[in-house]
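What you see is the complex with one protein chain gone and the rest in place.
We just call them A, B and C in the order they show up, numbering each chain from 1.
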Amino acid sequence: MSLRCSAARSLPALGLVLLLAVLPFILPGPFYIAIAHQILIYALLALSLDILVGHGGMISLAQAAFLGVPAYVYVGLSARAGLSPLPAALSALAAGTALAGLFGVLALRARGLGFLMITLALGQVVWGLAYRWVDLTGGDNGMRLSARPRPFGLDLGRPIPFYYFVSVIFLAALFFLRRFARSAFGASLRGTRDQPRRMAMLGHHVFRIRWLAFIYSGFLGSIAGVLFALSFRFISPQTMTLQQAAEVLLMVILGGPGTLAGPLIGAVIITLVKTVVSSYVARWYTVLGLIFIGVELFLPEGLVPGFARLRRRLGAALLARRRPA
Amino acid sequence: MSAQFWLIQTLNAVAMGGLLFLLAAGFSLIFGLMRVPNLAHGGFFMLGAYLGATALDENLPFWLAALAAALGVGLLGAVLERALLRRLAGNEQGQVLATLGVAFIIADLCLMTWGGNPLSLSPPAWLMRAIAIGGFFFPAYRLAVLVLAVLLAVLLVALMEKTRLGAMIRAGVDDREMAEGVGIPVSRLFTTIFFLGAALAGLGGVIGGPILSAYPGLDTDMLPLALIVVILGGIGSIGGAFVGSMIIGFIYNFGIALFPNFAYVILFLPMIAALLIKPEGLFGRVPQ
Amino acid sequence: MSAALELRGVSKRFGGLVATREISLSVMPGERHLLIGPNGAGKTTLFNLITGDLAATSGAIYLFGADVTRLSTRARVHRGLARTYQVLTLFPHETLLHNVVLALLGMERGLHGVWRPLSRRIELTERALSALTAVGLAPSAHRIVGETAYGERRRLELAMALAQEPRLLLLDEPLAGLSREERERVRSLLEKIPRSVTVVMIEHDMDAALAFAERITLLDRGAVALCGTRAEVAADPRTREVYLGV
Partner (left out) sequence: MKITRRNALRLSLAAPGLAALRRPARAAQPPIRLGFLTVKTGPLASGGIQMEQGLTLFLKEQGGKLAGRSVELFTEDTGGVPANALTKAQALVERDKVDAVVGPLAAFELLAIIGYTDRQKMPVLAVAAAENISQRTPSPWFLRCTSSSAQASQPMGYYAAKTLGYRKVTMIADDITYGYEQCAGFMRVFEDNGGKVIQRLWPPLNAPDYGTYIAEIRPDADAVFQAFAGANGFRFTQQYFEYGLGGRKPIIAGMTGIDDSILPQIGNIALGLLSTCFYSPALTYPSNKTFVAAMRKTYHADPGYYSAGTYVTGQVLAAALEKIGGKIEERELLMHTLRTSVVPETARGPVRFDQFGNVIGNVYIRKVERVGSWLVNVPIHTFHDVSQFWTFNQAAFLKDPVYSKTWPPTRYIEH
């Protein structure tokens, strides 16, 4: 039974791997492949935020900083200091993760709206620094990256190799998050979300659990940040605006916090509306707003859990109808 | 720094504080009483400014234009409460997402209706001048805004503390079931609160209009300010919101005058500090 | 031998309101101690002070001879403290087993891994199962808490506390709201707690509580009105005055 069970659980995962593998051959052209890898990068950022939001119950508006700061570090170190890609990337990850540690120490003193506001403020401070510290960041002009690296002779400058590069990293992160969700740490983190006082009474170090959640979240978010720098080959303060932070949060809430598929679905929808639908619908901003409202009215737990509920209910209704017959 | 510098920046600070109170009072009311983090508040404010600009274009007197805009935005708020937020009671994430959705739509429809160019709102003619104070000039209108903010604060405190409506609102918020048990129409009260909060935002938009003007992006410029004021002032306290507004007015004006390099973060650093020291806000009770 | 729990002049004020006033109390290892008093006497507040959920305004708290007044809840738990709640405080969307597993995880030192699935930690599952077995919940181990009966949840509270192998156990009305049958069941579970565990209990069911307790403290308006053996307290007129008679 356990064999069958785990096979059934792996089915969606296998489906995703397959889909990502064949996607470049289905999509009509390189533009859509670029959109696909962008979606994966935003989805990775959303998944990293979901550690805080979905598993930790901490609604943060600072996640865009983990897109921006590692990207700045990567571009700065490789374009200005001439560091080779790997050490530059590792430094970027370290910087992003360290920033997460700092954010955690500060933000975890507050709760509820206070937490939301302090993360908003932290994100804005980083944004403001990027804007104003012109010598280091290039101000609003930002910084450019001349070329993507060529690890093992793989030319990441071309769309399809880069897409697969991002896909593999994304899948690895997804796999990690799946383990994370089922691990002892994941269980403890959800415990602190539901009953923080009880968790302390059970001997858990609530602050440390939450702080580590920040670290993991920041680390995964930083991976998205480095990929962002490689994808767009430039970085500017606009990557860290409140708008961007809100967008990532919306991806999580839209798709369904605490699920693996939710942030991915949220990233797909929001990115597609922004990049593709906006080519055809002038009032795409209104479309996005209507999607948010519609989801909250009809599937308030988010798309993925909401549809699961609908399916269960539908299944139950079908069963009920079959029974008397 | 000369005495004149301190004087004029103090005037600037309190005038801006008054403006911020007009912005934040409605947010504080809705959040404090109903626990709804209404992220469409900036949109309400901007919509008020645009409606006011249109009303002024139709040659309505300024105060009437302000009332009309307040009424319009208030009605929108009431409708939103009935149709949308009512169904999301207690679902904080849902409220965040849904009110942001409303904010997006308001921003987009304003852009569609009024175009991208900034619109000016003319204050009443008798306030359109600068008053000479000790060797420099200060806009009369800003002083009027300050006076209005003080009046409004007094009025709101009186409404909440002294009137039957205020007593019913407080009862309904404290214990909904018990309030319903003694015959208070809680459902209508909640709509009233939302109407009032949104109308205040709309009013603020028109009153702030002659200073800020109406332009795309006014909403996102103002929303963080409303949040900061309410956080610093404490949640759900009109008096706190007033004090918070004044504090922000002073921090902003003296901050950027004395530390121009910190202009981008001047409001956020003190907020972080305040939250670290007193997470529940400087003047608020702990929200649970 | 030092006391399992000792309070020295512990007070707690909320603004102008005094919740507990200069409470001093000593509970010897292995003792069964009962806290009684009318509603609002400060019993649960006292528990919260002992666990560290609330910080005492003044006074000192000792666990097994060590001053824990400034220690976190967690540190006190790791010194052998456990409690149950009057208002059920469980993880309602998880299984009973998972609830106990969380209790066991809390006692582990060091960091929890993010890689190894919790379900593969057989030893944890087994220990949790045996804790559930001890309170008769083994058959319900895989049910979701939210779907179980109230009585079962009360026993789950107990199982979680006992799974932590505490040296000092605080029970906040473990019999509250239970049917007669369930009450008997929990009573016999309480009887079976080994003497290596010191128990402090708040309980309104006087028959059960008096049968269980050896020493009794009577709280009234946040202060200790009386403290003594079962017989002494039962005989004292003040008990009748502040509590039993009213």
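We adopt the following convention: contacts are C-beta pairs under 8 Å (C-beta built on N, C-alpha and C of every residue); 3 or more make two chains touch, one makes a residue touch a chain.
Keep in mind that this is a model prediction, so the values were computed, not measured.
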Contact list for the unshown chain, restricted to visible chains: A, B
Residue of A:139, A:196 or A:300 in touch with the missing chain, whole complex considered: A:139
Residue among B:47, B:212, B:227 or B:241 that touches the chain left out of view: B:212
Contacts of chain B with the absent chain, listed as residue ranges: 5, 8-9, 12, 15-16, 19, 107-108, 111, 115-120, 122, 129-130, 132, 136-139, 141-142, 210-213, 215-217, 220-222, 225, 252-253, 256-257, 260, 263-264
Interface with the unshown chain - residue positions in chain A: 28-32, 34-35, 38, 128, 131-132, 134-135, 139-142, 144, 146, 228, 232-234, 236, 238-239, 241, 243, 274-276, 278-285
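To be clear about the criterion, only the chains that are shown with their structure count from here on.
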Chain whose Cα centroid lies nearest the overall Cα centroid: A
Top-ranked pair of chains - ranking by C-beta pairs in contact: A-B
Most distant chain from chain C by Cα centroid: B
For chain A paired with chain B, centre-to-centre distance based on mean C-alpha positions, whole Å: 33
Euclidean distance of C-alpha centroids - chain A vs chain C, Å: 42
Residues of chain A engaged with two or more neighbouring chains: none
Chain A-facing residues of chain B, complex: 31, 37, 84, 87-88, 91-94, 96-98, 100-105, 107-109, 112, 220, 224, 227-228, 231, 235, 261-265, 268-269, 271-272, 275-276, 279-281, 287
Residue numbers on chain C that touch chain A, as the complex places them: 51-53, 72-74, 77-78, 82-83, 85, 89-93, 98, 101-103, 105-107, 111-119, 121, 160, 164
Touch list for chain A against partner chain C, complex: 176, 179-180, 182-188, 190-191, 194-195, 197-206, 209, 212, 216
